[in-house]
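Okay, structure first, notes after.
Missing here is one protein chain; the remaining ones are kept as they sit in the complex.
Here is chain A:
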Amino acid sequence: MRAPDDENLFIAGTVPDALAALASHGVGAMPFAGGTWIMRAPIRREPQAAFYVSLDRIPELSAVDIAIDRIRIGACVTHSRLAAQLAEVEPCHGLVTAAGSAANPAIRGMATVGGNLSTWDFPAADLPPALLCLDAEVELATTDGRQRLPFERFLATRRELRPGTLLTGVTIPRRPVRTAHARLPLRKAGDYPVAIVSLAILLDRNGAVEDASVAVGSVESTARRWPELERKLVGHPLDPETARVLAEAELGAFTGRDGVEAPGWYRLQVLPALMRRAVDAALRSQS
């Protein structure tokens, strides 16, 4: 294992401080949030950055703001804080399940939202499918200023972000949707999920689906929506068994990735059951 050099960590106190430090060290510099991904690099023989900029003492990045029409989650909010602070807040049932059941308790206490969203080479991440369904926006900052990106666009472009870009937060509009997150780890808990179904459903006054967002994680290399199934759900009452059958018929939309923990076909095979569980959980969640 390579002994780390001296002076290769800067503790930033503000976002501009962090951006300046990243800019002055160029492509060799990387943000450091919870460290749960970065610190495994030596044992996985993955490349390490020459210089890290720690974000965890920046107050702005650790804030959760709950307004009437939207929720803003700072990039350095950990999975456990997210789960605790948004536990009874609508429409976060699915997101809270994602944050509260990922990994294990110690990792949840360290790993941040920004870190989870920035690990573009990690297909089994729980937060991306949950945030895809919520029409979230991602806030990015560079030395040139800040911008917001729709979540889907962020996922498609995050690999090519300019070096020195910081993810500062995520904003969720508060729509009256029912949400759920169903994941399948191979053990009961503590493993990466082999497949994930997240959803957000808007019901009309008669209980029929007015609008449906369904996202699938861990099956392909990046989480994405399932528009073929979403269209089939609209106009009908929300029912777990019907949703399972509809999902079964639309499995052709995905190509499962092979991995050491599960082959691609298995990830597809379990999606209908996860869809049933997700709808069941959504019906029991508040709207």
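Everything that follows uses one rule, which is that contacts are C-beta pairs under 8 Å (C-beta built on N, C-alpha and C of every residue); 3 or more make two chains touch, one makes a residue touch a chain; residues count from 1.
Quick note on the criterion: contacts and distances are computed from a predicted model.
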Missing subunit (named according to UniProt) among the choices "ABC-type polar-amino-acid transporter", "Phenylalanine--tRNA ligase beta subunit", "Xanthine dehydrogenase, Fe-S binding subunit" or "Methylamine utilization protein MauG": "Xanthine dehydrogenase, Fe-S binding subunit"
Residue touching the undisplayed chain, where the options are A:9, A:23 or A:186: A:9
Sole residue of A:104, A:147 or A:221 that reaches the chain not shown, by the stated touch rule: A:104
Hidden partner interface residues of chain A, rising order: 3-9, 11, 32, 35-36, 39-40, 42-44, 52, 54, 56, 103-107, 109-110, 189-190
